[in-house]
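Just one protein chain is left out here, and the rest sit where they should.
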Amino acid sequence: MSGTTRKRFGKFVVNFSLFLLILIWTVPTLGILVSSFRHRDAIATSGWWNVLPHREWQPVREIDPKAEGFDPDSVMEIEGATGTFEEFREGIESPDGKHRITWIGNKRIGRVEVQEQVWTVDWNFSLDNYKQVWGGQDFEFTKADGTVEIVPGDDMSRAFLNSLAVAIPSTVIPILIAAFAAYGFAWMRFPGRRGMFTMIVALLAIPLQIALVPILRDYKTLELNGTFLAIWLAHTGFGLSLATYLLYNFISGLPREMLESAFIDGASHFTVFTWLILPLSVPALASFAIFQFLWVWNDYLVALVFLGGNPEFELVTQRMAAIVGARGQDWHLLTAGAFISMALPLLVFFLLQRFFVRGLLAGSIKG
Amino acid sequence: MKRWFSILVLLLLVVFTLTACGNETATTEAPTAAPTKAPTEEPTKEAPDVDFAVMPGGFLEKALTGEYAGTTVTVDGAMEGNDPDGVKFDRGVAAFEEATGIDVNYIGNKEFEATISVRVDAGDAPDIADFPQPGKVTQYVQKGVVVDVTSWMSEEWLSQQYNQSWRDMATINGVEAGVFHRFNGKSLVWYPKDDWEAAGYAIPTTWDELMALNQQIADDGDTPWCIGIESGAATGWAATDWTEEMMLRTTSLENYDAWVAGTLPFDSPEVKNAIETWSALWFNDDYVFGGRSSIVSTYFGDSPAPMFEEPPKCWMHKQGNFITGFFPEGAKAGVDYGFFYFPPVDEAYGKPFLVAGDVMVMFNDRPEVKALMEYFTVPQSASGFLEGGGALAAHQTATPDMYGMDMERGIAELVAKATSFRFDGSDLMPGEVGAGSFWEQISSYVAGSIDLDTAVKEIDASWPRP
Partner (left out) sequence: MDFLSKFRERSQTPMVRLLSLIARVLFAVAIPAIAFYVLYLGFLFLRDSEASRGTIALVAIVWGVGGVAILFWIFNSFVERMPAAWTARLQPFVFVGPAIAILTWYLTLPALRTFWISCFDRNGPPAGLSFVEQISSNSFVGLDNYVAVFTERLMLEAFRNNIMWVVFGSTLSVAFGLVFAVLADRSSYEKIAKSLIFLPMAISFVGASIIWNFIYEYRPAGQPQVGLLNSIVASFGGVPRAWPQWVEIIPWNNLFLIVIVIWLQAGFAMVLFSAALKGIPEELIEAGRIDGANEIQIFFNIMIPYIQGTIITVWTTIIIFTLKIFDVVWVMTGGQFGTHVIATQFYRQSFTAGNKGFGSAIAIVLLITVIPVMIYNLRQFGKQEAF
């Protein structure tokens, strides 16, 4: 093989194996994407892949077993096929192989179907799920005198706005604080450095639930409860250890020579940080921003505790919990709900993805 | 650097101006809040006409004069404010808000179990909490943060509004910890009405008739029952319901109460017999759709679905009245499905009825909170559920004509005919058992991974002992 064909072949192998992996990774999501356009009863009774062409037994003729005088307690002969009741329930193929004779139902009110295998697709799509999730459900009340009153639900725009107001500062604030701290740990020497870093790694393991009670108590004293500041600070506190830890890894990996030359030029730590480190860390900052945004966006418990008590501040996650109903009877709406609530995080991912570019660092070393 | 600086200055300016605006609105708000105190000066005002009963000499009576208008009462609970039940709840308290001027702020959520515990521990308890499992109230009663309703509600009023059983169920460690608001009937069997009639089956009224019907349906080639107990973290609760039904039907009420209180162990012959009674039905593969092995893995909400196929693949499903929310869209009550009373096993124990419901518990002692608690003792406070379906009023003053739907009315009549009724035992047991080992061990027993003796011993061992 010549060099170029080998290269081309290598590229093909890469593209093809990645395609296979992505297919496996995407099929579960594809499943609910398709389901989100299906009716509630269809979701519950047939697989989503029925939207693909498939072969199915469909009735061509019905026979009333009572009228024909079949005795289900003995061996019967129907349409040339012979068998017991149990065998007919499973379906018996007719002697010519074209049809299947199936007993549907029990011995009392059953019927017999002559079925044929045909190619079919199940394309009965609708936007109902999305309408209900976004526009809110209507509630029906029947008064004692029999009159029916319909109460319309709220749409989701308010919840979206609230979630944004919570998520953006809760993403940016911890990143900023963590970037400073990460620089401090990586490139400054001070007493207690090791101890503090140990603390940060250890705190990664703490389940945030243990902090809810003391923090809520402090908030009550400070009258912070139910404010945006309360929830930002909470998300900052809970996300900060991971942010510091991840950014430390990146910032400490920057080439030492580069910083040295900056210090020789008389730059202060603050200048080096703002004009050199921050721009260089953009890929790391962007990737952490995505994760923090996601966690905050999908958080339910922290918001309930610190923002709870104020129906004005309903978030997207709370709305999602509400649409499935008190006992989860409307879980099928989550198919559409998952996509609606996912739209924004995906947008953030697309926007930030352009920061993952090669050569930022390579260029700066040369210069 | 300069550009950064100007951005910062601009930013500060924006914040400043907006703060100024903010302060203005805040100061203009202040005077409107003041007059709320004024009505206290005028002693008694004519109370407006309301269509619900009011406890004489209570706080609701005062509230109706507008004395507490402008105040807010916070209610926490296990349903989301925006889900159907939350909307029904809001509708129930609307009449109260309108008549008294008190604002009821419902803040419930699906993580109620965790958030209420956090809020109470942090000293930020809601004024009232709507507990679907009275067993969970015990820890708060022990802490002494719950206000006893008898401390201001008269004995006479309470016994007029509630059957003694409901009051007993709300009494924990000698404290009447709350008032019941609404409930679900559990001793109900659902069946596909039109097909049932076409097939000529008769509704069983005794255990022998039920067992004969089981065999008849099986002989006809179908499985009589649809059973599923999968429910995520709560898998197994449906099996605890069956155990409670059998406890009520195979032994005395005293034994049932002792069992719920923890003095009659699971390892006793009475409890084991109750579990074995339903096991005989569940573990017969001819009687259960999909056979024993499918019970644990079938979601409780999906389990009745085969009953609605044409023709049905199973014919009976035992569940509380909320299950209708899971029935296929367009299934009509009285046509596609009906219900009957789950027959007694041993006639000696009468016709018991199993219920589960929500109790309102008060944490903060303020007059307007007490007024709302008093309102919860009248059936009109549950009107959203009575008109929207899904639950019944727990009050004995509730009349059939308050119900908007025939089905709820029918269930209410069944409950009224019952010789006794008891609360869902697992909801009254301590959390470790009622929402833990009982579910878990009974699921393992149904799945076949452990035998009954092991299961009951494990449950007994998990019972918290002081």
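A and B label the chains in the order they appear, each numbered from 1.
The definition used in the following text is that contacts are C-beta pairs under 8 Å (C-beta built on N, C-alpha and C of every residue); 3 or more make two chains touch, one makes a residue touch a chain.
Here the structure is a predicted model, which means the values were calculated and not measured.
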item: Which residue of B:Gly221, B:Gly236, B:Pro352 or B:Gly390 touches the chain not shown here; value: B:Gly236
item: Per the touch definition above, residue among A:Val51, A:Met156 or A:Leu246 touching the missing chain; value: A:Leu246
item: Interface residues of chain A (partner: the chain not displayed); value: 10-11, 14-15, 17-18, 21-22, 25-29, 31-32, 35, 43-49, 158, 161-162, 164-165, 168-169, 172-173, 176-178, 180-181, 183-190, 193-194, 196-211, 213-215, 218, 223-224, 227-229, 232-234, 236-238, 240-242, 244-246, 249-250, 252-253, 256, 259, 263, 268-270, 273, 283-284, 286-287, 290-291, 294, 297-298, 317, 320-321, 331, 334-335, 337-338, 341-342, 345-346, 349-350, 353, 356-362, 365
item: Sites on chain B contacted by the missing partner chain, in the whole complex; value: 8, 11-12, 14-16, 18-19, 21-23, 25-26, 29, 113-114, 117, 136, 139, 142-143, 230, 232-236, 289-291, 293-294, 296-298, 306, 430-432, 435-436, 439-440, 443-444, 447-449, 464
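By definition in this document, only the chains that are shown with their structure count from here on.
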item: Chain A-chain B separation of Cα centroids, rounded to whole Å; value: 31
item: Chain A partner contacts - residues on chain B that touch it in the complex; value: 74, 78-88, 91, 105-107, 109-111, 114-115, 118-119, 121-124, 126, 195, 198-200, 217, 219-222, 301-302, 305, 311-312, 322, 325-326, 328-329, 384, 386-389, 401-405
item: Residues of chain A defined as touching chain B within the complex; value: 39-41, 44-45, 72, 85-86, 89, 104-111, 136-137, 139-144, 146, 149, 151, 153-154, 209, 212-214, 216-217, 220, 225, 300-301, 304-305, 308-311, 314, 318-319, 321-329, 331
